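Complex shown without one protein chain; remaining protein chains in place.
Moving on to chain A:
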Amino acid sequence: MTTTVTEPVEDTAAAAVHAQALGKRYRNKWALRECTFDLPAGRVAALVGANGAGKTTLMSVLAGLLDADEGSAGTSGRVAFVSQEKPVYRHFTAADMLRLGAHLNVVWDQARAVRWLDRFEIPLDKACGKLSGGQQAQVAFALAIGSRPTVLMLDEPLANLDPLARREVTAELLGEVEETGMTVLLSTHVVAELGGVADYLLLLAHGRLLAGGDLDELLARHVTYLGPRSDTPPALGEVVEARHRGNQSTFLVKLPEGQPRPVVAGQWTERPVTLEDYVLAQLAATRKGLGA
């Protein structure tokens, strides 16, 4: 985990994280390209995408650990970043790690860090190397929380945690957000557990941003139609995904903006689109379409 102090974003006052045509290349392969978004302050954003889509690269660039090859990025205030490995020093106890945090950070809230460890019953006096993987992750989280960041970035925070711990970490994290007003950007594969947790979505595929914006608005603009076999959906819109099985067809459609929701009747039924439906359809579409 690292805390970096970056230059405040100038013109976009409400944006906590800002990226403009951001690009990052490894040798001659672009890991990230033309990535533009403004994440408003106080949001909990989910960064979603297939393996190798560029999620970690994007976070590393935003955290200031990697230099961009193109474009620009900015974050407001202090940034804390917990990488996927949840790094801790093996021979340090949790208490030592907090002492380190207190020395390395400009701002440090010892009580907050200790409270996190207490909450998850992490022994303070045991060497981190002797803690389980899940417990080590909690030490890394405590350190990030203790640094009182304005923007907290977490790379796959829920990986390697059991379902109960995932739920507890999420709830605790959202509690911290509520108390401090910090902005969170977290990458995850566990899309099904994001409902009500994240309120903003950044969807990456092949290093490009496929979609970004308020989660509820994004999903409300999409609909699933089920009906008799057909080449076209029963209402106008951009077909994100079409499936045909036997004599039944399913369409996931992006509705045209600024128009009332179409009414479908007869043999067609419509279903709201869940985040999981949406993400899976988008990922499937890019895999078939672009293929890098």
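Methods note: contacts are C-beta pairs under 8 Å (C-beta built on N, C-alpha and C of every residue); 3 or more make two chains touch, one makes a residue touch a chain; residues count from 1.
The rule we apply is simple: contacts and distances are computed from a predicted model.
The listed choices are "GntR family transcriptional regulator", "Aldehyde dehydrogenase family protein", "Anti-sigma factor antagonist" or "ABC transporter permease"; the UniProt protein name belonging to the chain that is not shown reads "GntR family transcriptional regulator". From the set A:232, A:248 or A:269, the residue in touch with the chain omitted from the display is A:269, counting the whole complex. Within the full complex, the residue among A:219, A:242 or A:284 touching the omitted chain is A:219.
The residue from A:50, A:174 or A:255 that touches the chain not shown here is A:174. Within the set A:21, A:104 or A:192, the residue that contacts the chain not displayed is A:192. Within chain A, the residues in touch with the undisplayed chain are 42-44, 167, 170-171, 174-175, 177-179, 192-199, 215-216, 219-220, 260-261, 263, 265, 269-274, 276-277.
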